[in-house]
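With one protein chain removed, the remaining protein chains of the complex are shown where they sit.
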Amino acid sequence: MIDHILTLLIFFPALAAMLGFVVTKDSIRAYGIAVAGIEFLLSLWLWYAYDPMVSGMQFMEAAPLIPAFGINYLLGVDGISLFIIILSTFFTLIGIASLTEKRRIKDLIITLLFLEMTMVGVFAALDAIVFYVFWEFSLVPMLYIIGAWGGPLRIYASVKFFLYTFTGSLVMLVGMLFMAYFYYQATGQWSFAILEWYRLILPENFQLWLFVAFFLGFAIKVPMFPFHTWLPYAHGQAPTIGSVILAAILLKMGTYAFVRFSLPLFPDASVFFMIPIAVIAIIMIIYTAMVAYAQEDIKQVVAYSSISHMGVIILGTFALNVEGVSGSVFLMLAHGVVSGALFLLVGVIYDRRHTKLMSEFGGLASVMPRYATIFGIMMMASVGLPLTINFVGEFLSLLGFYKQSHMLTLTAGTAIIVGAIYMLSAYKKAFFGNVTNEENKKLKDINKTELVGLIPLTIVAIWLGVYPKPILEPINNSVESVIQLMHDKAQSAEAKVRIPDLSGKNGTNTMQEAY
Amino acid sequence: MFEAIAFYLFAALTIVMFTITVMTSQALYALTAMAAGMIFISAFFFLLGADFLGVIQIIVYTGAVMALYAFGMMFFDTTRNVVEKGTNPQIVFVLGVLAAVMVVTIFVAPIVSNNIQALYPIQENIGNSQAVGMVLFTKYLVPFELAAVMLLVAMIGGIVLAGKKMDKSLTLMKEEEIGGLDEGFEPEAGGH
Amino acid sequence: MLEPIHVALGSLNIATLAPMLIAVVGALSILIIDLAKGGLHKSLYVMIALLFLLLDLGALVDFGGLFLKNGTILGFFDVMLMDGIAIMSQIIIVAGSMLFIPLALTSKRFHEYDYPEYFALFLFMIAGFQFMVATDNLIMIFIGLETASLALYTLIALHNRSKSFEAAVKYFTMGALAAGFYAFGSMILYAISGSVEMNQIATILAEDHYSNIGYVLLSMAFMIAAFGFKLSMVPFHTWTPDVYEGSSAALAGYMSIVPKIAAFVVAMRLFEFLVHSGVAWLQVILYIGVVVTMTASNIWALVQSDVKRMLAYSSISHAGFVMAAVLIGTTQSNTGLFLYWALFSFTNLGAFTMIWVNRQKNLLPGQSSDHPYEKFSGMVKTMPMGAVMMGLFMLSLAGIPPFGLFWGKMYMIGSAVTSGYTVLALIMALNSAIAGYYYLKLIVFMFMKEPMVGYNQFYFMNASLSLKTIIGIAAVGTIFAVFAVNPLLKVITLFVYNSGY
Amino acid sequence: MAITLTHYLVLASVLFVIGLIGVMRRKNLLMLFFATEILLNATNIAFAAISHYIGDLSGQMFAFFIIAIAASEVAIGLGLLIVWYKRTGKIDLDQMNSMRG
Partner (left out) sequence: MELYLYIALFAPLVGSLYSSLFARSPKSQQVGIIASGLLFTSFVSSTILLTYVMGGHTVHTEMMTWIATGDLYIPFGFVVDQVSVVMMMVVTIVSTVVHVYSIGYMDHDKGFNRFFAWLSAFVFSMMVLVMSDNFAGLFIGWEGVGLCSWGLIGFWYHKESATWAANEAFIMNRIADLGMLIGIFLVYWNVGSLQYDVVFSEIGNLQPVIITWIGIFLFIGAMGKSAQFPLHTWLADAMEGPTPVSALIHAATMVTAGVYLVVRANPIYDLIPNVGIFIASLGAFVALFAASMALVNRDMKRIIAYSTLSQLGYMFVAAGLGAYWVALFHLMAHAFFKALLFLGAGNVMHAMHDELDPFKMGGLRKVMKGTFVMMTLASVALAGIYPFAGFFSKDLILEVGFVEHHYVIYTVLLLTAGLTAFYSFRLVALIFHGEERYKLFGIHPHEAYKFMLVAMSPLLVLAIIAGSFKMTYFQLVMNLLPATQYHVHDHTTFWIMTIGTQLFVIAAILFAYKKYSNWSSVPDGSSAMEKSFFYKLLWNQYYIPKMYEEIFAKPYAELSRIAWKQIDLKIVDATVDAIANGIYKTGENTRDIQNGNLSTMLRWMVVGLVVLSILAVAFTVGYNVVGA
């Protein structure tokens, strides 16, 4: 069974979703929790069985799918993807457990389970087309969630979300096909296997074009400035569960893909585009933080803050050294936990007041103290306070990029300032001051259902801030092999310098060993 | 010389006839002019030694097709002229002239080829009809049979479409109406 | 005196006629049954037609085996040409027809199905298409094409309401013009080569080194116009939306698949040798044609308010997409063409069947067409399975993996990339994105809007077991396409490659 | 001044274009069908001429089949026109405007 655990992980939720059609409306929530719980336990088992000392792929699975065109069903996890998979299952469980939605809950839970399949699939896929299949299919459940359970502008938001990301990924598909063609030219065989592609050393000009093609798909998903405008709408209109999954997992697909595809496939192009991308990342960080500060809707603040944080992740990824990339992978998880929790929290107040405008609130801290506390903890985590999960990632990302550019890091570092500005001012507007609005006076504090989701997240946010090692270590090992691979493949002199050579280091696997 | 005179004469006649066909507003003129044009075309066939075609042309076109059209005209009561309020007639002529110029530009260039061989050569000593028959029933047997199928299709189609059963539309009728209709509605087999 | 010709019967390869003859015999037997005893229920004719089509398919599969063993089979003085693409396209034609014909078994009565002739004409039409693809003789192609077209015009009109007459007349008139183009184009080819068989024409032109380039190009201009009409390439596409709207949804779905594959095969035979000969003109023209067709029809599809019309424009766009294969002209792209079309058949058939299923007899109040988007609004609440099915087909049409059409699209784009048409590949990809919008629009209506009061009783009005079965088959074919792609690819590649394309 | 193939081809093109003009400008459907006949006839002349000049019978065959096709088209065309006329009482194509866009 352990040999096929990834297949199980991917298709168990889908199968359960199909069977879910039979379950009655009243018991569907329990069913959903059970399924998501089993899935989560399976993913924990995956972690348990995972050997953190091995940097390469584990639990590899292979089955022919369209061998005539080099497409195979290839799965595997390494330290980079392992925890994002766990995060996916974790958030699905939490999302379903703390679901407060009443309308057509059966459809919603079935959709969520399908979404879970696609999320796990994206992170476990080792074949570009299989990856693409899950990547693209994940749009559909999300489209439905936003479009059917969202706010007044839900249709606009969902269609925008869908078409925008769809467009980007189609360009990426062309890139993938070109890559496969290049592989075909080099070896005489079709292959979409990522690990096979890793072996290729592409000429620099090809790298540049392919990098751009992949970049477009990933950048829209992340979303990077200036492709980010779908996100505020999507978040603004999506129901709580939609925002949570979107922020926690779906956005990570983009950054994950950068680490999985762009970096190891195109080391020279990565170095070539490092500075422009860093500049975009910095614009994301500062500009969206400013936009977040101007928001009136608290959910939009969190939405824009997501973009801002994704900027830091991108920056860390393009640090192209172990510290930065590990940091950015860690920050993906951290941001997933924190922003997911923040969206859940916003959902709590939205359920009670059916508004998300901060001007409607004020003084919530005295009416809903427990809520304010958890919100405060998560806000501080979002701001990147040490000993919270976000700090580790942000610190490492910035630290990593500092190696590449002092000035840019200094500018990007303003993230910690501007982040504090919008978060604190939002918190102040919503929670501090006197209760002015009559409707707020009788608000009930956070209830058990909601705590079910939030308590574990709070624990994780602090636990991993204090003791990130169990996660950071496997990440580090896998990232080291990626960086070494990049160094070995790099052709330009600049890239050789920019990407550190780890081969002298003890315990580091070289490219051949790892893959 | 005779050939040239005949060519130019019939060319002029055909062109005039067909021009009348497309330009006149009287359906009857058009029909008559076309019938005449068809006959003049058969003259070209005779000129070119395609006797069989010439005969077929006269029989089929002037005989069958024209009769059909004439029948149609009577049916449609073409005394009520369709007002041809030609929208943008200049476009039509510009397009026409352009097409003519382009095609003619190409056609004035002689065909240069050393590789054209007659696959089914016209033999001088054999009558055209015989030769045609020979080819038609060997090489073109299948197309010939298929043409028969096509004519069958056309026949069935024509009959079905013009038949009485088309007067009432089951597609548009409500189910109850059809139900009531069934007793009185004699489903004629195929309408022939 | 003319020498009598002795022809050995065996050399004729009469068997090459078998598939078409089966269809013709089927049609004739329907007519005879009707003569013998009128007033029989349509289900009888449906089943007879199905049986004959099954025989037809069996014969084709048999030919497939023969082809793989012996290569291309010629028959009847080389008029009949059973090569790989002929067999494959015929299989698609017959299989598509088999999925189509049960759609006659609606729970409502529509005019055309009261005619046994309808089924006879249908089989004649199939025979026509089969002849059209199984030859490289321009005369034969013309007659096959006309047989099929004339039958098709009649079938459209038999729906018997003014829109279908209008559609049929429009289609017919434009078809007549296109026939003129075809005849003129063939004439020019004949003038410069002295032959009406495409392989000979190709040989002679090559031997001449295309010295009559003007004639060649002019003939191609006429041919592109003629086949542009059949394949509904812009600006010869204008009939498509009207005809689709005017005919019954079932027939519209059929038209989006079968006639086009026949036309594609002829286009492949006709254009590809020129594409390969390095006549840049044709490449440029096809390039422009493909891009304009894809893009323009997509853009027009965006603004449609009727689902069937939208699907009409969408099928124009798909045809443009596939036409790229002819432009690229590699084995991979031609394989992609058939793969795409096979997958497209399932999906599009499903989509049109879904529309057929909720066809009501008369127009809805306040609407001017049969299938406005509003009719589908909130469908997920009243008819969840129906909505899911329709959504599935829309997603597949949009090219969302892992549904059927994605694999076709991927392979087509892949073949473009492989042949150096990177920009074309990008345009194809971006067009898929634009297309996403209108498919999504229907999904939005079905899944995200509230049902319109008074409309919901129209869902599944026309459903019957056989229609549901067809939808089921189409859905299964669409969802599990991924497992069919590999065997399909292998077989198609073998067929295409061995036919020299 | 011998009559060459070019003469015939030019004649055919001229007739073809006359047909095209007719197709484009006719609003009366019946008369529009006349124009389509002209198109085919123009081609027929060219086929016969080519056949004559290169001494090959295929052209005549083609023309023969074109005549058959033209005849079939007339049958179907008239059939369609009749149902259309019976339903609407018109044969004016400008009246055919229930579908657009």
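Note that the chains are named A, B, C and D in the order they appear, and that numbering of residues resets to 1 at the start of each chain.
Definition applied: a residue touches a chain if its C-beta (ideal position, glycine included) is under 8 Å from a C-beta of that chain, and two chains touch if they have at least 3 such contacts.
Note that the structure is predicted; figures quoted are calculated from it, not measured.
Enquirer: For the full complex, can you list every visible chain touched by the one that's not shown?
Expert: Result for the missing chain's touching partners among shown chains: A, B, C, D.
Enquirer: Using the document's definition of touch, tell me which of B:Ile106, B:Ile122, B:Val142 or B:Leu170 contacts the absent chain.
Expert: Spelled out, the listed residue whose C-beta touches the missing chain is B:Ile106.
Enquirer: With the full complex in mind, choose from A:Thr409, A:Asn440 or A:Ser481 the residue touching the hidden chain.
Expert: Within the whole complex, the residue contacting the unshown chain is A:Thr409.
Enquirer: Taking the full complex into account, find the residue in C:Leu177, C:Met294 or C:Leu489 that is in contact with the omitted chain.
Expert: C:Leu177
Enquirer: Which candidate, C:Trp239, C:Tyr287 or C:Tyr421, sits in contact with the chain we can't see?
Expert: C:Trp239
Enquirer: Spell out the interface residues on chain B facing the chain that's missing from view.
Expert: 87, 91-92, 95, 98-99, 102-103, 105-106
Enquirer: State which residues belonging to chain A touch the missing partner chain.
Expert: Within chain A, the residues touching the omitted chain are 160, 163-164, 225-226, 228-230, 287, 290-291, 293-295, 321-323, 326-327, 363, 365-366, 369-370, 373, 380, 385-387, 391-392, 395-396, 398-400, 402-403, 406, 409-410, 413-414, 416-417, 420-421, 424-425, 428, 431-434, 466-469, 472-473, 475-476, 479-480.
Enquirer: Applying the definition given at the start, please give the residues of chain D touching the unseen chain.
Expert: 20, 23-27, 93-94, 96-101
Here is the rule we use: only the chains that are shown with their structure count from here on.
Enquirer: Hop across touching chains from chain A and tell me the fewest hops that reach chain D.
Expert: 2
Enquirer: If you tally the C-beta contacts for B-D and for A-C, which one comes out higher?
Expert: B-D
Enquirer: Where the CA atoms of chain B average out and where those of chain C average out, how many Å apart are those spots?
Expert: Computed from C-alpha means, the inter-chain centre distance equals 27 Å.
Enquirer: Among the residues of chain C, which ones contact at least 2 other chains?
Expert: 139, 143, 146, 150, 153-154, 157, 160, 191, 194-195
Enquirer: Going by the touch rule set out above, which residues of chain A reach two or more other chains?
Expert: None at all.
Enquirer: If you go through all the chains, which pairs of them touch?
Expert: A-C, B-C, B-D, C-D
Enquirer: What residues of chain C sit close enough to touch chain B in their complex?
Expert: It comes out as residues 1-2, 5, 7, 17, 24, 31, 34-35, 37-39, 76-77, 79-80, 108-112, 114-117, 120-121, 124-125, 127-128, 131, 137, 139-140, 143-144, 146-147, 150-151, 153-154, 157-161, 164, 191-195, 200, 204, 207-208, 211-212, 214-215, 217-218, 248, 361-362.
Enquirer: State the interface residues of chain D toward chain C in the complex, per the touch definition above.
Expert: Going through chain D, the ones touching chain C are 5, 9, 12, 16, 19, 23, 29, 32-33, 36, 39-40, 42-43, 46-47, 50, 54, 56, 58-59, 61-62, 65-66, 68-69, 72-73, 76-77, 79-81, 83-84, 87-88, 93, 96, 98-101.
Enquirer: For the complex, which residues does chain B have touching chain C?
Expert: 102-103, 105-106, 109, 111-119, 123, 125-126, 130-131, 134, 138-143, 146-147, 149-150, 152-154, 156-157, 160-161, 165-166, 169-175, 178, 187-191
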